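Below are the structure tokens for one structure; questions will follow.
Of the protein chains in this complex, all but one are displayed in their positions.
For chain A:
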Amino acid sequence: MTVGKEWTEQSIQRIIDGLEHKPGAMLPILHAIQNEIGYIPEKAVAQIAESLLQTRAEVHGVISFYHHFRTTPPGKHTIEICRAEACQAMGCRSLEAHAKQSLGIDYHQTTANRQFSLEPVYCLGNCATGPSIRIDDDIHGRVSLDRFDELVASHQQDMKEVG
């Protein structure tokens, strides 16, 4: 997942065209667009609706139903904190508070430098080693406050190296 990447009507249409004949194509198409661009742009809704012969309201309905889909560009890295029971038992509440405070944002927000977006998640399937967080596609277990800071720092770092 990266920051909202460049896209055009054509690039979105290519994604749709590649998947629209699959049965139940809606979710695969939404996943593919979000993987490619980082979010589902408003324009894509109309294109999907037209291609799948559905109304725009139906497409909107599906996008807003699933927690995973977003309609605004994310930061460079997305941090998800598990709020489910096993992680709560292992102290994810203080981790949440710490994350919000140190990043200076609330859930569903992105830092001003567009480095990090913060999202809650309900169980990453990593319950045995909570508290768990996911940064982009990597899951981290037993995340103490210090470990959280380290992880954030290392992701800041990779930004500097990349440019």
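General observations
The working rule: a residue touches a chain if its C-beta (ideal position, glycine included) is under 8 Å from a C-beta of that chain, and two chains touch if they have at least 3 such contacts; residues count from 1.
What we mean here is this: contacts and distances are computed from a predicted model.
Looking at the choices "NADH-quinone oxidoreductase subunit F", "3-oxoacyl-[acyl-carrier-protein] reductase", "Nitrogenase protein alpha chain" or "Phosphate ABC transporter ATP-binding protein (PhoT family)", the name in the UniProt record of the chain not drawn here is "NADH-quinone oxidoreductase subunit F". Contact with the omitted chain, checked across A:Q13, A:T111 or A:T129, is made by A:T129. Shown as candidates are A:I16, A:M90 or A:L118; the residue that touches the absent chain is A:M90. Residues of chain A in contact with the chain left out of this view: 23-28, 30-31, 52, 61-62, 65-69, 83-86, 88-90, 121-130, 134, 137, 139.
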